[in-house]
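Every protein chain except one is present and positioned as in the full complex.
Up next, subunit A:
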Amino acid sequence: MSVILIFMAGIAVIITWWMAQQRLTSKPWLEVGRAGDVPDGSSSAPATEKIGLYVFLAVVGALFSLLISAYFMRMDTADWWSVPIPNLLWVNTAALAASSVALHWTKAETRENRGEATRVALLAALATAVLFLIGQVLAWRELAAAGYLLTNNPANSFFYMITGLHGLHIIGGLAVLSRTTWKAWNGAEPSGLRLSVELCAIYWHFMLLVWLILFALFAGWANDFIDICRQLLT
């Protein structure tokens, strides 16, 4: 359970940092009148949708931390043989990274109000993300054809389950990204798409980060990293 505890500690640090700015030591019973930091909805405040997305990402982060925790705990048993990593996963990783870069590019284009470039960039992001999903399914088929079936070994079960859940999250993101792309191609101004594009970009960067951690986990580098940490501690 150490992974989820580390994640929770990170969340706790963020919450503590945020609360430290909220005048929690004030004495509200003495303060009548307009006291201090009134949330006034001015333009400098972060958008509500963005805060909502960050909170959601914390939930998604907890979900994957728990899956990784479970992975490490189950790994300690004797019947564990790691899954060989298909080379295709490297291509998929590149596709997802390209998708993330494309969204970053889109974000820049919406800021500059360039409609044509925004549309192209969005389409590129969408296409590479779909490529990633297709690649993941092909990787599954490759593994299954090589005899690494879901029930053969807990490592296989975890691989299929975790990549599946990650894929579902990408599909969820694709629904939003498709809507944004659709709007862009049907004449929406880039300035009106700014928030949607930014939200998609944040979500995509996060899912890329999750994927990189998962990839390291499946490839076994995460174990090496933990071994190094252990050696440093002892």
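In this text, a contact is a pair of C-beta atoms (placed from the backbone, for glycine too) under 8 Å apart; a residue touches a chain by one contact, two chains touch by 3 or more; residues count from 1.
One rule holds in what follows: contacts and distances are computed from a predicted model.
The complex appears with one chain absent; UniProt names that chain "Cytochrome c oxidase subunit 1" among the candidates "Cytochrome c oxidase subunit 1", "ABC transporter ATP-binding protein", "S-DNA-T family DNA segregation ATPase FtsK/SpoIIIE" or "Nitrogen fixation protein NifU". The missing chain, though absent from the display, is touched by one residue of A:A58, A:L88 or A:A108; that residue is A:A58.
Set against the missing chain, the residues A:Q22, A:N113 or A:S191 yield one that touches it, A:Q22. Listed here are the subunit A residues that touch the chain not shown: 1, 4-5, 8, 11-12, 15, 19, 22-41, 45, 48, 51-52, 55-56, 58-59, 62-63, 66-67, 70, 73-74, 77-80, 150-151, 154, 157-158, 161, 165.
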